[in-house]
Each structure stands twice: as structure tokens, then as C-alpha cells.
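Note that one protein chain is taken out, while the other chains of the complex remain in position.
Presenting chain A:
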Amino acid sequence: MHSAPPSPGDRPAGADPAGPTRVLVADDEDDIRQLVSLAVRKAGCQVIASAPDGTAALTAARAELPDLAVLDVSMPGATGLEICAALREDPATAGIRILLLSAGASPDEVARGLSAGADAYLAKPFTVVGLVEQVRALASREAVA
């Protein structure tokens, strides 16, 4: 829906010679986190960390330096937007691609998400197919940094 357009050289991330794209998944809802992880794997990526709240997500992102972070917007500890801003501030993590997931789908929320530094924004409820496409698109994109 509110996704960034796929880059021209769209290709499955799994075909990358440097190994599959490493993804951090953060959502306070276990069921959703599991669903997102499934979609990430369907997209040919590897889930290297799974965080149930904002604090854990930030810690994991700094420790593991994933290629892509799929973050829920409203989480205890730190919101997706706050994590976004924190990651962009630090040169070490500024290159991590970020996909935000949120139940709030109003245009200004999307705008706030993107201005916080997210690469793409997906409103809940999302379709698994849509999420897979989005993850693939981001995985194939060159690192921002």
C-alpha cells in the first residue's frame, strides 16, 4: 500500500553470493512476530533476531547489525519510530534498511514513519503476499550507507 517502489534490479535476496539478507523482526505480539518471521523466510531472508519490545529490538540491532529491520510501530520500551530515529543517528546502524509495520494507517502516520527514517511502511493488517514482496524489494536494495 504505502510501500516504496521496488528497485529496478529486483531479485530474490537468497541469490546473493554474500549469503541471505539478515533480518531483525520486532513486534510485541507473538503471533504477529511469528507471522512476520514466516513471511521474511518466504522472501528468502534469514531471521537473525526476534525482539518482543522496543528495548530488545534496539539492543539486537546494535549487537547484530542486521541488513533489514522489520519493526512494529507501537511497542513497549521504544516505538518503531523512536528506534528508527536512534538507528539513523548512529553511523554504525544508519545503513540498516527499515520496514515499519503499524495498525495506524492514516496518511499523517505514514508520513511520520517515513520522516523518522523508515525505507517503507506497511499498514496492518497486511497480506502475507504483500509483506513478502516488500521484504524482497528491500533486501535487494543496496545498503543506504
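In this section, contacts are C-beta pairs under 8 Å (C-beta built on N, C-alpha and C of every residue); 3 or more make two chains touch, one makes a residue touch a chain; residues count from 1.
Here is the rule we use: contacts and distances are computed from a predicted model.
A.B. asks: Missing chain's UniProt protein name, "Glycine betaine/proline transport system permease protein", "Molybdopterin binding aldehyde oxidase/xanthine dehydrogenase", "SpoVR family protein" or "histidine kinase"?
C.D. replies: "histidine kinase"
A.B. asks: Which of these touches the unseen chain: A:Ala63, A:Ala94 or A:Val128?
C.D. replies: Answering carefully, the residue with contact to the hidden chain is A:Val128.
A.B. asks: Extract the touching residues of chain A with respect to the undisplayed chain.
C.D. replies: That gives, for chain A, the contact residues 29, 31-32, 35, 38, 74, 103-104, 106-108, 124-129.
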